[in-house]
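Supplied in structure tokens, the structure appears directly below.
Note that one protein chain of the assembly has been removed; the remaining protein chains are unaltered in position.
Chain naming follows the written order as A and B, and within any one chain the residues start at number 1.
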Amino acid sequence: MHIPDNYLSPSTCAVMGAVMVPIWAVSVRKVKKEISKVKVPLLGVGASFSFLMMMFNVPVPGGTTAHAVGGTLIAVLLGPFAACISVTVALLIQALLFGDGGILSFGANCFNMAFVLPFLGYFIYKFIKDRVNSEKGEYLALIIGSYIGINFAAFCAAVEFGIQPLLFKNAAGQPLYSPYPLSVSIPAMTLPHLLVAGVVEAVFTVAIFSFIKKVSPGTIYEGAKKKTKAIYGLIVALICLTPIGLLAAGTAWGEWGADEISSVETGGNALGFVPAGMKNGFNFSALMSDYGIKGLPDAAGYILSAIAGVVILLIVFKIIGSLKKNKAGNISG
Amino acid sequence: MPEWLLKDENYIPQSDKDAFITKSIMTLLGVLSRIRAQSVYKEKKFKVSAALKVAFTFVLILLISISKSIAFTIIINVYLLAVLSMMNGEEIIKILKVSIVTSAFTFVILLPAAFWGNLFSSIFITSKVFATVTAVNMLSHSTRWNSITSALKRFYVPDIFILVMDITIKYIFMLGEFSLNMFYALKLRSVGKNKSKYTSLSGIAGTMFIKSNEMAEDMYSAMECRGFTGEYQVINKKYKMTFPDFVYIIMNIALILIFIYMERV
Partner (left out) sequence: MIDLTDVTYSYSGNIALKNINLHINKGEAVSLLGANGSGKSTFLKLINGIISPDSGIYKFNNEEITHSKLQDTKFAKLFHQKVGFVFQNSDTQLFCADVYDEIAFGPKQMGMSENEVDKRVNDCLTLLNIVDFKHRQPYHLSGGEKRKVAIACVLALNPEVLVLDEPMNGLDPRTQRWLVEFLIRLNKAGKTLISSTHDLELVQEISQRAVLFGEDHSIAADLPTDKLLTEIDLLKKVNLVDEYYHRITYKQS
């Protein structure tokens, strides 16, 4: 569910980042109040747990594997506000230091995985758990919470993808970022999550939770003793929906109708981009043809191609050189 | 001694689909070796300040993202490859592996769109993804991570947040090594068909969580013993611009000017 850079427009990224700022601020304040200032650095340990959880490969029926995010689990274990910060730090380290996931899209990724997923998952869990006073009820709450949490997060990502082609096109009408409209992005993102990733997340969440509960119940976060009011859940759901609504307002939902879906169904000539694109000569053979590059003066194009050639050769030689040096590099060590 | 222990086991194993163990081991090994590589970084001759690198990498990624011109994207790619060619062979392989895999993945994702006539977008976005991923990985491979995190202070990231990040990296390593050994143990003891894989996997994750709690408690006590009160200061040396910094700034300003020129149309 990590959105890399260049799938979303910088303005979408900026909006998502701006939405996250108050959420982070509130989370930091809440956490400081709950665990005292001195214990704040301990969140680093939670963040590393969250990071490693995403590294685990979970078996999926059929012999292949999938990744779990564990957002709801971390919220249930550490509390939703601490979970928000932990997942944020884990995502930042992934993006900045491991080069995995986007820098600009960091805000959007945090919105989906550090806000929507843990908060929604946690509040659904808490809401059900407080009403059904049994152990089975608790597990059921966890299953529903984590399942809905991850699916709603995937849905948010899908909406972020899906509004791109409607909002950002170049003069020729070609989409500049993710080219898929909502009618494609929503089923493409949500179906695999509804059918596979959501189930994996729910099963994994419950299994880990029950292990910890059996072995070390004292380590699990104790939320407020009093029942969460139903209205709370509603507010959270609304908060989740607001920014998406803002983004989508006037552009996405209105146009996401019959005509768009039908244009996808017509296959080849979908969305009417073909003629415009072709007329303007934006096809691959033209990009580098005759060692010249569109949009550059001929001479500059030649020079650029020459530099590219030399540099690529250099890289190839260096790779060959270092492969020779440590051949039989053992991967399992 | 029970009797069965005295004779050799006559056992023919069944096969089992437990690729998740090996895959998790590989992923964890990747993460650990990435962190371990940090400790052996040699001092480079041509050393640009980390804060500058972080700032201009961000600017570069922003420009790539905003750009509507494929020519600009190509210039940036050539520029990045040129800088990459100055790094050593092993680093080049590591960086290119990630860039190529990510952009190939992007291209496959965008392939249907290409068939619908959006060939331009598919190639455009793929080349942008290649540039962005290369830029970030070059930053992270060529700079000590603790100088990246402390460079964040210059952008007014709170000190306590930088401390949390540093602790996270350290504990990713420690807990990572711990869970790696658990996966090894699981692998060595998986001598047949495991009917409850989720139980084993959640045992590892759960133990890791309990362990992390224990480690956090220990760290808290240790910090308190050393007089930690919740205040933390990242100390950055006084900044003096060096010759490499100067060259780096000029190069990046040139890129920004090219950007302005190319996007003018």
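Going forward, a residue touches a chain if its C-beta (ideal position, glycine included) is under 8 Å from a C-beta of that chain, and two chains touch if they have at least 3 such contacts.
Given the structure is predicted, the values throughout are model-derived calculations rather than measurements.
The chain that is not displayed touches the following shown chains in the complete assembly: A, B.
Within the whole complex, the absent chain has one touching residue among B:F20, B:F178 or B:F259, and that is B:F178.
Interface residues of chain B with the unshown chain, by the touch rule above, are 1-2, 4-6, 8-9, 11-16, 18, 33, 36-37, 178, 181-182, 184-195, 199-200, 203-204, 207, 210-211. Mapped onto chain A, the footprint of the missing chain covers residues 211, 214-216, 326, 328-330, 332-333.
Simple rule for what comes next: only the chains that are shown with their structure count from here on.
The geometric centre of chain A is 16 Å away from that of chain B, both derived from CA atoms.
On the side of chain B, the complex with chain A involves touching residues 17-20, 23-24, 26-29, 31, 34, 57-58, 61-62, 64-66, 68-72, 74-75, 77-78, 81-82, 84-85, 88-90, 92-93, 96, 98, 102, 106, 110, 113, 115-125, 128-129, 132-133, 136-137, 139-140, 145, 148, 160, 163-172, 174-176, 179, 197-199, 201-210, 212-213, 215-216, 219-220, 223-224, 228-230, 232, 262, 265.
Across the complex, chain A meets chain B through its residues 4-7, 9-10, 13, 36-49, 51-53, 55-59, 63-65, 77, 85, 89-90, 92-93, 95-100, 102-104, 170, 172, 174-180, 203-204, 207-208, 210-212, 215-216, 219, 264, 267-271, 273-274, 277-278, 282-284, 287, 293-296, 304, 307-308, 311-312, 314-315, 318-323, 325, 331-332.
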